[in-house]
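Here the complex is missing one protein chain, while the rest keep their positions.
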Amino acid sequence: MTATDARPTHFFAQLGLRDVAVEGVDLAMELDNKPDRTNARGALQGGLIATLIDIVAGRLAVRGLPSAESVATSDLTIHYLAPVVEGPARAQAKVLRRGKRSVVLQVEVYDVGADRLAAVSTIAFAVLRPRS
Amino acid sequence: MTATDARPTHFFAQLGLRDVAVEGVDLAMELDNKPDRTNARGALQGGLIATLIDIVAGRLAVRGLPSAESVATSDLTIHYLAPVVEGPARAQAKVLRRGKRSVVLQVEVYDVGADRLAAVSTIAFAVLRPRS
Amino acid sequence: MTATDARPTHFFAQLGLRDVAVEGVDLAMELDNKPDRTNARGALQGGLIATLIDIVAGRLAVRGLPSAESVATSDLTIHYLAPVVEGPARAQAKVLRRGKRSVVLQVEVYDVGADRLAAVSTIAFAVLRPRS
Partner (left out) sequence: MTATDARPTHFFAQLGLRDVAVEGVDLAMELDNKPDRTNARGALQGGLIATLIDIVAGRLAVRGLPSAESVATSDLTIHYLAPVVEGPARAQAKVLRRGKRSVVLQVEVYDVGADRLAAVSTIAFAVLRPRS
């Protein structure tokens, strides 16, 4: 029993998401394909790919914002092109438009082991300002 | 200790998703809002809402298919309208179009405790046929 | 030659869009299926259905805004479920969320003659405030 035990372990902490450096990409993260997170065909669950996209895009969206501001996802569109069967899934995000009230990003997800594009996404965040 | 212990515990099993009966709705599922799955503002993570939508819609999409057929998510669009802060999040799915090659569904997500619509989604699945 | 000739005829004026009253629907508009606007299979062009959706939703979005404010489409998602072959196409809009900075609406498009749902759409507008 330690002090940290009192804090609930966050669900996402178990996923083992990690940053990776990719040439020419602002922010990229990877998620491994493991049996505890795949469907009956051995492919990474679509909901986890959505989670990966939301996390990497959200982190890139807040970069450069004043520290008092945060973001909330306003809309998310994903086209799944191929299953992630080898893994890891690598999500690469770039900003399409950064406005005062919203940030729009594009995310491409690759199946690194299979060396192919697995999904493309456009995601928008509302910028949340502190109430004064 | 049983044989099933050898099988890795699936990630989603921890979420405690459950079916609920809702008048006039084909399939509805709920997900609780707990500290281990919320963001810094206490709202359910957008990625988990996407996961909930994908699961409830996928289950409804396969209903009525020949048993050898399954489905794979082809595209997913979500508009987040309000954060799920009270919970549980309840996703209610209905089929918009059922074709031989694809099924399109609409999912509404409510914050039950706050009694308001939290997200709307349209999701499409490709029907996968066994190779003969 | 009259004074009005000097003003270019707007492209959309030719479409003959018209309002129709539909029980329980905030705003509905119809567009006829004519040979000058269909594809090789006799179905209304997808781009015109998008135009119809954008117009009906935009009109409903501005209702109730202070007169100095206007809206601009920020994102549009359409799932085409069936071709509009009989016509007219009837678009029925409702507001899902009305915020200070954005308005999100859902639009259903029916093929009235075929008596079936032809498309569903979610569309968001940014509220534009006059610069003071």
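Here the chain labels run A, B and C in written order, and each chain numbers its own residues starting at 1.
Note that in this section a contact is a pair of C-beta atoms (placed from the backbone, for glycine too) under 8 Å apart; a residue touches a chain by one contact, two chains touch by 3 or more.
Predicted model only: the values in this text are computed from it and were never measured.
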item	value
Residues in chain B touching the chain absent from view	74-75, 77, 101-102, 124, 126
Absent chain, residues of chain C that touch it	8-12, 14-15, 34-37, 40-41, 43, 45-48, 50-55, 70, 72-80, 83
Absent chain, residues of chain A that touch it	77, 79, 81-82, 96-97, 104, 106, 117, 120, 122, 124
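Note that in this section only the chains that are shown with their structure count from here on.
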item	value
Rotation angle (°) superposing Cα atoms of chain A on chain C, nearest 5	180
Longest centre-to-centre distance from chain B, chain (CA-based)	C
Separation of chain A from chain C, taking each centre as the mean of its C-alpha atoms, in whole Å	33
Whole-Å gap between the CA centroids of chain B and chain C	30
Per-residue multi-chain contacts in chain C, two or more chains	77, 124
